[in-house]
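Note that one protein chain is taken out, while the other chains of the complex remain in position.
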Amino acid sequence: MSDSLANDSGDLDQDDSQEELMTPAELISSLEEAWLNEKFSPELLESKSEVVECVLEQLTHMESNLQRVKKGDAKASIHRMEVDRIRFVLSSYLRSRLQKIEKFFPHVLEREKSRGEGAPSLLSPEEFAFAKEYHANTETYLKAVALKRMPPNLQALDLLKAVPEPCLDSFVFLRVKEKQENILIEPETDDQREYVVDLEEGSQHLMRYRTIAPLVSSGAVQLI
Amino acid sequence: MDSQSYFPVPPGVGMEENFFSLDDILLSQERLPTRTECAFPRLGFLEKSADSQDIPEGTKMELPLWLSKGLYEKKRRVLSVELPKVYREGWRTVFNADPTVVDLHKMGPYYYGLGSQMLHFDNPENPEIAQTLLQTFIGRFRRTMDSSQNAYNEDTSALVERLDCLEKELFKSGQSGLNGFQSWEKGRTSQLTASTLVLNYRKRKIADVQP
């Protein structure tokens, strides 16, 4: 088997030279981190569209190479297994985002609406379209099955109020990637006092998501 | 893998209610002992036991939670709501002594939910009620956890029959954690199955074709 399957990381690095340089291996780990964070955070996190796009590019590239290979090639089967594994993570990541969009759609759309000019988008363009459509479908459905039969003054339904918001006070498990000092822990009961903790690199903790939410988006901690 | 195609909305717990939560809808049907503080003209038909056209002031009757909440106002006394027995001082003493002995299904089954909702009505005992609810939950936690994490592959009906609805949900999520791990350990998770949605769709298609 030729080197056609070799992963031309050179190509890719040139493509997004404006981005920080990332080896394909680092790209895959950042996809896996995003996957776990998304799985465990109570709210929808910022979309990692560039990571998803780069991974997809890698996969298509690899798959088109694989099509040219003869049957029964030992290397090809190993490459295929790897591709399948990466695809699994990718779909699971995207699926857990869609589940959260379905769960919190009015709030997700509201946050997207109130987003300042230039602030990073919470949703990829596809997810945004999905959320809007889901919102419209839910409204149409509720109107058709119930609301239109109600007295006129009861026909309005505020989905923002009716659909529960993500609970940022949920507890999460996390592992520290970059040391953080003086994280303020708020008291749970009146007879407790607030205190601060240092998060050492590599240590694991259980605490409220609200306290460390900014550290999740900056990548300083990993949810587990 | 989590292949549920529909995620039910969980109950709000506490003073909030979730609009789309089936549990909260059922909870809102719970009946409360109330007393009218003014006359309700031309609503006599609601009170089956009396013949009069109006409901007079001072009538005692049971109203569902949703209606009591709707009619209750702090400033203008329309309705006063009595505490159900299980939240009164006598029972609170029992709960504070040993919360694990109480059959919360019989006393509830929405003990925590209804108790939290009762805090919407002005009552001098509200702080104690809230405190008892919290302490009861904490006091019973160990039992809920142990029973849900130890009962593998056995009939759990005896374990859950004394639990409140909320505890029952927690018991279920504990069981699914345990069962997930046990079947992984036995190597039973490796099989993928088609989603029921797809299967049903196929069936329907065949049914459509048949005359």
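Note that the chains are named A and B in the order they appear, and that numbering of residues resets to 1 at the start of each chain.
In the analysis below, contacts are C-beta pairs under 8 Å (C-beta built on N, C-alpha and C of every residue); 3 or more make two chains touch, one makes a residue touch a chain.
FYI, contacts and distances are computed from a predicted model.
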Of the candidate names "Splicing factor subunit", "Mic1 domain-containing protein", "Centromere protein I" or "DNA replication complex GINS protein PSF2", which one corresponds to the UniProt protein name of the undepicted chain?
"DNA replication complex GINS protein PSF2"
Which listed residue, A:L45, A:V69 or A:V197, touches the chain dropped from view?
A:V197
Among B:Q29, B:Q53 or B:Q131, choose the residue that contacts the chain missing from this document, as touch is defined above.
B:Q131
Contact partner of the left-out chain, one of B:P8, B:G58 or B:G177
B:G177
May I ask which residue of B:G14, B:P56 or B:P84 touches the chain that does not appear here?
B:G14
Omitted-chain footprint on subunit B covers residues 1-2, 12-17, 19, 69-70, 112, 116, 119-120, 126-127, 130-131, 133-134, 137-138, 141-142, 144-146, 148-149, 166, 169-170, 173-174, 176-178, 180-181, 183-185, 187, 189-190
Need a quick check: the contact residues on subunit A for the chain that isn't drawn.
3, 5-7, 24-25, 28, 32, 39-40, 58-59, 62, 74-75, 78-79, 81-83, 85-86, 88, 92, 157-158, 161-162, 167, 169-173, 185-189, 192, 197, 202-208, 224
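We adopt the following convention: only the chains that are shown with their structure count from here on.
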Subunit B residues touching subunit A - in the complex, by the definition given at the top:
1, 7, 9-10, 12, 18-20
Provide the residue numbers of subunit A that touch subunit B in the complex, in ascending order.
92, 99, 102-103, 161-164
